[in-house]
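Left out: one protein chain. Kept in place: all the others.
Then we have chain A:
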Amino acid sequence: MLQCHVKGCNANNFPLELQEVVLEEQEAELNEDFLRNMLGKLEYEALVATCLKLNIQDLPPTIPEDAAYNDDFLQKLHHALLETHVITGKMVCPNCQHTYVIRDGIPNMLLAEHEV
């Protein structure tokens, strides 16, 4: 959902690449309405690519046609989106290489002085 927002960095600034991550899994209640709501808002290919980097391999490479009512798919999407938390790590912009640090599960997206 996040893109690099450094001033002047407008192309190829998404998805941010996750590096050196520590993951934590937390079970959460399946919320199908929310997942359906998000289907239209996600950049699915970027999500799959990011998940592969994190060793989450069960998402299909393309979004199923019946995604909204495919229980199996929704469960997998739920796991990737809501049960997988990045506790520490970095998000790196593929274009300008700006590094956003994640600490205690909280990403720091602040820009430096010369970037605004």
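Just so it is clear, contacts are C-beta pairs under 8 Å (C-beta built on N, C-alpha and C of every residue); 3 or more make two chains touch, one makes a residue touch a chain; residues count from 1.
Just so we're on the same page, contacts and distances are computed from a predicted model.
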### Summary
In UniProt, out of "tRNA (guanine(10)-N(2))-methyltransferase", "Flap endonuclease 1", "Sperm-associated antigen 6" or "MIF4G domain-containing protein", the chain dropped from the view is recorded as "tRNA (guanine(10)-N(2))-methyltransferase"
### Task
Quickly run down the residues of chain A that touch the omitted chain.
1-5, 14, 26, 28-29, 31-34, 36-38, 40-41, 43, 82, 99, 101, 104-116
